[in-house]
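For this view, one protein chain was removed and the others were kept in their places.
Chain nomenclature is as follows: A and B, assigned in order of appearance, with residue numbering initiated at 1 for each chain independently.
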Amino acid sequence: MMTHTLQTPSDGVIGDYVRSHESFLKELDSEQPSWLRSIRSSGIAHFSEQGFPGTDQEKWKYTNLASLRKTCFPPVAGSEISEEQRVEILSRIPEKLEGERLVIVDGVHCGSLSERSNNLKFQFLPFSSMVKNSDNRVDSYLGRHIRHDQNPIVALNSAFIREGVFLEMPSGLQIEQPLHIFYVDTGKKSGSAVHLRHLFIAGSNSRVEIFEHYISLNESHGFTNVVTEVFVGENASLEHIKWQDQNRTSYHISNLAVAQESGSRFTSHSISTGAAISRNDIHIKLVGERTESFLYGLYLGRGNQLVDHHTVVDHLKPNSESEEIYHGILCEKSHGVFNGRIHVHSEAQKTNAKQSNRNLLLSRDSWIDTKPELEIYADDVRCTHGATVGQMDEQAVFYLRARGIPEPAARRILVGAFAGEITQRIPLASVRQSLQSYLLEELSRIPLEICSR
Amino acid sequence: MSSETLLEINKLKAGINGQAILKGIDLTVNAGEVHAIMGPNGSGKSTLAQVLVGREEYEVSEGKVTYQGKDLLDMSVEDRAREGVFLAFQYPVEIPGVNGTYFLRAAYNEQRKYRGEEELDAVDFLALVKEKMKVLELPPTLLQRPVNEGFSGGEKKRNEIFQMAVLEPTLAILDETDSGLDIDALKTVAEGVNKLKNSRNAQIVITHYQRLLNYIVPDFVHVLYDGKLIKSGGRELALELEERGYDWVVAEASSTAALAS
Partner (left out) sequence: MSETTEQAIHDAVNQDYKYGFVTDIDTDSIPPGLNEETIRTISGKKNEPEFLLEWRLKAYRHWLKMKEPTWPHVKYNPVNFQEIVYFSAPKSNKDGPKSLDEVDPKLLETYEKLGIPLHERARLAGVAVDAVFDSVSVGTTFKDQLAEQGILFCSFSEAVREHPELIRKYLGTVVPYTDNFYAALNSAVFSDGSFCFIPKGVRCPMDLSTYFRINAANTGQFERTLIVAEEGSSVSYLEGCTAPMRDENQLHAAVVELVALDRAEIKYSTVQNWYPGDEEGKGGIYNFVTKRGAARGYKSKISWTQVETGSAITWKYPSVLLQGDQSVGEFYSVALTNNYQQADTGTKMIHIGKDTRSTIISKGISAGKGQNSYRGLVRFMKGAENARNYSQCDSLLLGNKCGAHTFPYIEVKNPSAKVEHEATTSKIGEDQIFYCNQRGISTQDAVNMIVNGFCKEVFKKLPMEFAVEAQALLGVSLEGSVG
């Protein structure tokens, strides 16, 4: 039994979080099973001990959370939505995206917006309803691959754990239609936080595609903290598409931890276009042999946005393959951060790992910090990585102009193509199209400066 | 034509990882001869080449190979090479950073040392190389580059033949030298091979298609199928195979086998 006695709440923001946690617990008391209570209290204990990470920590060297650290963001507990908002929310769903859908509004599942069929052969449920129904399956998976004693932001998520999505695919079940998780921040309670916790379990030989989409309805100032744990069983295939497009005054921090069993395949598409500061940690552990992992990412920075991706692929067993391709487009005064690490453990012979990070700097004031790392302890491996920082190919711009395309359009086409190398890999046509038209529109709005001579 | 026997393969059986591939090969190659070994994919052509040069992954379970009166299978890979057995690889491997001329001089001098001859210094070797390059019409830049690194498919094959020209093997085995070559490159390679032919050496040309044999004219053509040489003939056999495919030879062979049993 894990119990933590809290010391007297400290001063400052951490103290505010501790007090906010106390009132959060009081409010919840009736719906708190003991296992959940212990996760919540150990979460706040670890968070109050460690606080937010500072730039003195290697992992946070380039991402300064000073502004997030300034005030406490208390948890928000759902909102009523107006008819107007309902229409807007529905309009943001990619056209022709069919299938099961769970919509979470301001941290709470919204049944009236979700699409759910009866008699599903798999479990696709809001976390809250499972707790309400004393369904304790969550307990056996939660925190197995991501530990909050080493990550204060995950600890904070555990402290305020309340809503999220639970997916369990039984062995052998392969579904064609994607599952859609739609998170909406209405901005009704500015200065508040939402801590979502997702658990995806793909049984052996199962196959599923998940699309997670994060949006805001207005320019409020919120903090979204998502922790996702994914278990991919033997020979199973799970494709995860995440598009984070929250407003550019909010914070978005996400931790995705994946464990892959033998013969499994996991694909991550991480698209970041929103938030003032966004940080995505993806950690893949290849616990089985003969696994395949693909990590694709695209980040678009505008205004003063800071977009940070940190990925780790842990090759623990032999004969596995991983491929990672991240493209960054940085405009105006935005700042991109990429850190990709391939770690090949001594047992993981015959590993084949590739990583590439390319960046376009499209304004005088944009900047990038990138760090592609290899850590290799096995000899029979093929590992490569590459990183580039540069500008548009002026030869190509000229070529297009020589064919009669006006210069601004030529530049948009080329940047679009650079983004397209990532977006075209998204298997869901509806999402791909919606993302591509979004990018096209955004790029037509931003001045694309010529930064090279 | 001289009739000195260079190579004699007797009932050779070999395989890899416990799987039998060569199931009893008999073949005699005399000096001055060109033998073509043809056959469909998976018949064992490349295995035969690999076994002859001594690839250790292949296990020889039965049979004997005599080369110039010596037991070939008893020799190490290097010694077979030093004795004049040369394989033009189907997929020549890249060796980054190792200068082509340097590599070749090392190989050349190994042979000379083996024969108790004096090694050639860099200057004399360069003169030799330049002369051989003229014969093969190779661009001089080829040898300043590291061995096979960044070479096109055609360049790799030409480099193999160039090495053959310098090392002057007694027995050259050309493994699918035509694969991946366009017709012009094929002609150049074949011309090179023909120029190297004389009455004291022999060539075994392994190929899937007959088109190479338009340029390298064989004295004998053998069909390898399922680990055995099922038919032998002159040059006309290759043309017939081109026209009619392999099925008829296979059918003919199995009916002969049926009759025999």
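FYI, a residue touches a chain if its C-beta (ideal position, glycine included) is under 8 Å from a C-beta of that chain, and two chains touch if they have at least 3 such contacts.
Note that the coordinates shown come from a computational prediction; the quantities given were computed from them, not determined experimentally.
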Hidden partner chain, touching residue among A:108, A:173 or A:378: A:378
Contacting the left-out chain in the complete assembly, out of A:362, A:415 or A:443: A:362
Positions on chain A contacted by the hidden chain, ascending: 58, 62, 346, 349, 359, 361-391, 449, 451-453
Residues from chain B at the interface with the omitted partner, ascending: 53-56, 76-78, 80-82, 86-87, 89, 92-93, 95-107, 110-111, 114, 122, 125-126, 143-144, 146, 163, 167
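In this section, only the chains that are shown with their structure count from here on.
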Centroid distance [mean C-alpha coordinates] between chain B and chain A, Å: 57
